[in-house]
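The complex is shown incomplete by one protein chain, all other protein chains being positioned as in the whole.
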Amino acid sequence: MVSSDPSIWIMAFFTIAITSLAFRDNPLAKIAEHAFLAAQAGHYVTMAWRNINKIGLEPLSKGSIIMLIPMLFGVALYTRYSKKYIWVSRYPTAMMVGIGTGVTVRGFVEFQFTQQIIDTFKPLNSFNNIFFVFAVVICLLYFVFSLTPQNPSIQKPLSYISTVGRYLMMFALGAAMANTLTQRVGQYAGRIMFLLYDWLGLG
Amino acid sequence: MDEKNTIWHKLQNIPREILYILLIISMIIPLLYPLGLPLPISAQTKSLYDSLNTLKEEDVILQFVDWGAGSISIHQPGCVAVTYQAISYGAKFVYLSTNTEGPLMYERMVTEDLQSIFDKYGYEYGEDYVFLGYVAGAETALAAIASNIRTAYSDDYYGTPIDDIPLMQNVRNYADYDMIVTYTMGSPESFVRQFNTQYGVVTHVHCGEMMTPNLLPFWASGQITGLLNGAFGAAELEVLIKRPGNAVKLTDVYSFSNILVFVFLAMGNIGFILTRKER
Amino acid sequence: MSTQLVRRTIPIIITFLVGMIMIGQWFLQVASISELATSIQQWGIILAAFSMGLGSVNIIIRNVRRIRRREGTDWLYAIWLLFIFFLFSIVGIGFGSTSPQYTYIFNTILQPLSGTMYPASLFFLASAIYRTFRARSSQAIIFVIVGAIMLLANAPMMGAFIPPIIPLKSWIMDVEVTAAYRAILLGIGLGTIVLGFRVLFGLETAHLGREEAQ
Partner (left out) sequence: MSLIANGKVIDLAFLIGIWGISAVYILYKERLKFTIRRMVAIDAIEEAVGRAVEMDRPVVMNIGGGGLLRGEYALPTMAGLTVLDYVSRIAVRLGARLIAPMYSEGGVETIPVATEIIRDAFIAEGTIENFQPEEVIQFLPVQASVMALADREKPAANIMIGYYWHESCIWAEAFGRVGAIQVGGTTNLYQIPFFAGACDYVLIGEEIYPVSAYLSKDPRLISTIAGQDTFKWISLVLILLGAILVTSGNEWLTNLLKI
């Protein structure tokens, strides 16, 4: 039985309007697209306000003066819109980049280098293990761009190896493409579920 | 030659709109007439299932509700299945989010699926499970949560100060988190870095199928313990806990849609190869 | 000289010091550094929250300009956009995001839009697969064949018709794809570590803008 709830109808309208964007650009799709950009920006402001309030303003009002620093730095971000004082916004930006880069890069050596190398120490006693170790080595050779031996006698075999590496990676990219398509089917099927079950009341 | 030529050209030039309608139909059929096909269980899902079976009473699990409206169909069933399995061991849940849409996704999941599970086990809000809401800052916020959760949250999503919440009394930092699970389309690697690599906390990830190739090297090395491969992972877990739900229905959709896109790929390429002689 | 110091050198020093404190927390077991790092991370959360507002200021400026220009129907869309933006931010901050009013407008407007916008790119991908993923070269043949196999392997129905596709899928994912992506990730990992070095030591200052580039 088709739903009688007006908000379900609004939701169905927006779902169909955005989907129509794939068929042809039309005014409905434009209305939906503009509504999306605006609603998302408004939602960011709402969620940002909660964080600023709870972690910044309240402790500050309760007397922890130290919170004055992040709050002032946060306000300083908005000097980006003044021609004269745009340089002031570099201070909060520099701090954010420092924190972000430091937090991410500090773990990278163990996370994406040593632990990955340790796990590639596979006993060369089975086809899969031998294939695995040499696939990693060959693909890694493909990514060596400057420190390559100069004398031509080595360069020839090296170029064959990096071609094999390219085939191995195109193989993996083919699988990744299929998985990407599958994920998008799974995501969009969620919208079909809404239209069928909540809107049209079928199934 | 001309007659054969037109067929192969036509094969290559089917208008886009027809393909889209076929694709939408291929999603509608299994949703109205579910097939319930047997699902092979992947090693990545099995390692999550086995890890959840080691839970004990009073263990604390951090569940990051990091999906947005775009992947409710993939992530909500996964979170419900993990909660359903973990609750039978008496584990406690701290839900939180680093995605702006997370809080609204949490409330939708509770009203739709989790409330009935919590009532069945007599779980009380504040005592057995809590929702802390959204925190900005992505990986920086994760680093803060790992070292001291109170720097990221001064209260829960509904305004109760964190020290007045019974469950949060003994939840301070990484030493109190028995395992964390993130359901995200963003950067699960940042969770692995800040929780597993730094403090050795058991980390599970429920990602989209597109992200699985990027995460398999970290699952293979044990840095990620359980890895749910999008709707497949959620469906396999639903099968393992004998509670089939929306995720299993989604994998029925996959049977139709993926084969249809395979036909697209084949048509495009067969047409291309046979008309290649002219070029 | 002082403007150079104040406008570029001190921000670069801030980035360096803060970055080093974060790295210190990771590697060194020094309680004072670890506490300082955690409190700076709390500042980072506040700064991230403030920077979320920048996008909204951009939207307001751009759309007010569109309204003033009054081109064709373009300015009507701009008015519609600003109406929705102020609806969400005023209800959101006024009533709070847990209020029934805000939950209603989120579930009715933003959820269907955000829930359909990214997934709708399924259609663009499907038509790209049909119309441009061609077996042009021998490498593209490998790409297309493996893509086709995985599309079938991702259809549980095929498991009944062609049983060997299940072990083939797990071999492809657990051996070949893991190995190839591990090599790609090792390369990117080193690239990120070196990029981190250039950012923290001031060799990479894209984020500081370009006016007084030396």
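When the chains are written out, they are named A, B and C in that same order, and each has its own residue count from 1.
Convention: contacts are C-beta pairs under 8 Å (C-beta built on N, C-alpha and C of every residue); 3 or more make two chains touch, one makes a residue touch a chain.
All figures in this text were calculated on a predicted structure; none of them were measured in a lab.
Colleague: Where does the absent chain make contact, in terms of the chains shown?
Modeller: Displayed chains contacted by the hidden chain, ordered by label: A, B, C.
Colleague: Looking at the full complex, which residue from A:2, A:75, A:117 or A:154 touches the chain that isn't shown here?
Modeller: That would be A:117, which touches the missing chain.
Colleague: Which listed residue (A:17, A:77, A:177 or A:193) would be found touching the missing chain in the intact complex?
Modeller: If we include the chain that is not displayed, A:177 is the one touching it.
Colleague: For the chain not shown, which residue from C:30, C:90 or C:160 touches it across the whole complex?
Modeller: Result: among the candidates, C:30 touches the missing chain.
Colleague: Could you tell which one of A:8, A:21 or A:185 touches the chain left off the display?
Modeller: Answering carefully, the residue with contact to the hidden chain is A:21.
Colleague: Go through chain B and note every residue touching the omitted chain.
Modeller: Residues in contact with the chain left out: 210-211, 214.
Colleague: Using the touch rule from the top, list residues of chain C that touch the missing partner.
Modeller: 23, 26-30, 118, 121, 124-125, 127-129, 131-133, 136-137, 140, 143-144, 147, 184, 186-188, 190-191, 193-195, 197-199, 201, 203-204, 206-207, 210
Colleague: Determine and list the chain A residues touching the chain excluded from the picture.
Modeller: Contacting residues on chain A, toward the hidden partner: 21-22, 24-25, 97, 101, 106, 109-110, 113-114, 117-118, 120-125, 129, 133, 136-137, 140-148, 166, 169-170, 173-174, 176-177, 180.
Quick note on the criterion: only the chains that are shown with their structure count from here on.
Colleague: Between B-C and A-C, name the chain pair that shares the greater number of C-beta pairs in contact.
Modeller: A-C
Colleague: Could you grab the centroid distance between chain B and chain C? Build each centroid from C-alpha atoms only and quote it in angstrom.
Modeller: That gives a centre separation of 18 Å.
Colleague: Hey, how far is the Cα centre of chain A from the one of chain C, in Å?
Modeller: Centre separation, chain A to chain C: 4 Å.
Colleague: Give me the residue numbers in chain A that touch at least two other chains, ranges are fine.
Modeller: 22-23, 43-44, 47-48, 50-51, 55, 99-100, 103-104, 107-108, 111-112, 116, 172, 175-176, 178-182, 184-185, 187-188, 190
Colleague: For chain B, what residues touch not just one other chain but two or more?
Modeller: 16, 20, 70-72, 100-101, 103, 135-136, 140, 143, 151-152, 198, 209, 212-213, 217, 220, 254, 258, 261
Colleague: Across the complex, what residues on chain B touch chain A?
Modeller: Answer in residue numbers: 16-17, 20, 24, 27-28, 31-32, 70-74, 100-101, 103, 133-136, 139-140, 143, 151-155, 189-190, 192-194, 197-198, 208-210, 212-213, 217-218, 220-223, 230-231, 246, 249-250, 253-254, 257-258, 261.
Colleague: For chain B, which residues are in contact with chain C within the complex?
Modeller: Interface residues on the chain B side: 12, 14, 16, 19-20, 23, 35, 37-40, 42-43, 68-72, 100-101, 103-104, 107-108, 135-138, 140-141, 143-144, 147-148, 151-152, 157-159, 198, 209, 212-214, 216-217, 220, 232, 251-252, 254-256, 258-259, 261-262, 264-269, 272-273.
Colleague: Looking at the complex, which residues from chain A come into contact with chain B?
Modeller: 22-23, 43-44, 47-48, 50-51, 54-55, 58-59, 99-100, 103-104, 107-108, 110-112, 115-116, 118-119, 172, 175-176, 178-190, 192-193, 196, 202-203
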